[in-house]
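Each chain you see keeps its place in the complex, though not every chain is here.
Note that the chains are named A and B in the order they appear, and that numbering of residues resets to 1 at the start of each chain.
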Amino acid sequence: MDEFDIETVADPELDDPVLVEGLPGVGHVGKLAAEHLLEELDSELVRRVYSTHFPPQVSIDEGQASLACAEFHAVTPEEGQDMLVLSGDHQAQDNQGHYGLTSTFLDVADDFGVERVFALGGVPTGELIEEYDVLGATTTEDFRETLDDAGVEFREDEPAGGIVGVSGLLLGLGKRRDVPACCLMGETSGYLVDPKSAQAVLEILQEVVGFDVDYGTLEERADEMEEVVRKIQEMEQQNSPSPADEDLRYIG
Amino acid sequence: MDEFDIETVADPELDDPVLVEGLPGVGHVGKLAAEHLLEELDSELVRRVYSTHFPPQVSIDEGQASLACAEFHAVTPEEGQDMLVLSGDHQAQDNQGHYGLTSTFLDVADDFGVERVFALGGVPTGELIEEYDVLGATTTEDFRETLDDAGVEFREDEPAGGIVGVSGLLLGLGKRRDVPACCLMGETSGYLVDPKSAQAVLEILQEVVGFDVDYGTLEERADEMEEVVRKIQEMEQQNSPSPADEDLRYIG
């Protein structure tokens, strides 16, 4: 097996598609967002990427084994641009894996003629979020203006630690290959899986790319998560004489 | 020395053999099972696999040094299918080693015309086992039915964390090479070497592959282990006012 191995499952023609990446990360924001697109819109599995830099692992579903991989689905919605959606359960396990996998992902994007890359993720704030801002980072001024118009926040020196992993490298390596790329980062506490942050990110993407999806199931998951938070806060109030605040840092 | 190095010791003709893998793992279930086969049935050492991904180590037996390796023995029993049994004292020490070694093992299997792969192992339950169920995972529906008939349990989403290491990759890479593969996982507490779980796994394998072995020595080892458990439980009862239960989590 090669270090990075692309399996072709289908090879449809796409019309100037955008790449939408949602691998696991902070608050699973990117993963939730990408998976919501695949649930709500018709899609076709087109590529699997295997790598010796993924965990040496199969997942089991009803006794059937599947080797760790990342998947590309083609989405050709009635409204808006065609999309290539990259999702999966794993990140690379080492630095060279991150670089090599991202290069491989950009190779696949190149095969399909991708003209812009959207890496989706979360940015941890350490506090419960009232209003779900979406932070942005891009590789070109044009792309920045487009996102600015769509309501994305661009802040000096944020995120302070930069962006790591595949999302960061899609920008860094995308820039070197002259593929305009951005990262849309939904603010999230960083303590919990955050469907609301995923929705905020998707609403921006929808504005720019032009698809039409329903957010009902994301909202249901968000309600469930809020119930969890409410119970934690109740327990805190009973145990502590100090006034409850919304800082969840103690869950860490 | 190459990263993965196959040494040919003998090259007998085998008749549609199956590969039986039992490297170290949870409860040493797979290793005990594979070694029991080699003790009870006539076998011939046919291949050694060395790797720079094994520990940099020799084992010493009466002053004679042997480099860390995995071994394939050919077993051609009077009853049942021919077998290629893979055993050893080591797993790879890193992810790329796991992928590369498993590929190398499947290359050896391919040389001998292996038509099905059985990876043997244990699945930890965190509790003492009364009845030793064997969980299964496979790569084809046919194989699943065969195992189902032999009494293997297939449960939704179990094992929850998937299967890691060589056993998992024999399924994952076997599927990609179109070699039907399964993993037979004996339930085991996860705290102790478990000969009873190894016997449960072998009884399934015997049903499917058709050899005939005696379980006397495994039963003796199981009795020894039970004695150990009994003593631990006695010590617990004397030290604790609460009624003894069978949860061994405190040994961890």
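Basically, a contact is a pair of C-beta atoms (placed from the backbone, for glycine too) under 8 Å apart; a residue touches a chain by one contact, two chains touch by 3 or more.
None of these values were measured; they are calculated from a predicted model.
Trainee: Just want to confirm the stoichiometry: 2 copies shown, so how many copies does the whole thing hold?
Mentor: Copy number for the complete assembly, per this file: 4.
Convention: only the chains that are shown with their structure count from here on.
Trainee: What is the distance in Å between the mean C-alpha positions of subunit A and subunit B?
Mentor: Centre-to-centre distance between subunit A and subunit B: 38 Å.
Trainee: Where on subunit A is subunit B touching in the complex?
Mentor: Against subunit B, the touching part of subunit A is residues 1, 3, 7, 50, 52-68, 93-94.
Trainee: Under the definition above, what is the set of subunit B residues touching subunit A in their complex?
Mentor: So the residues of subunit B touching subunit A come out as 92, 95-96, 98-100, 102-103, 136-139, 144, 154-159, 162-166, 168-169, 171-173, 175-176, 181, 183.
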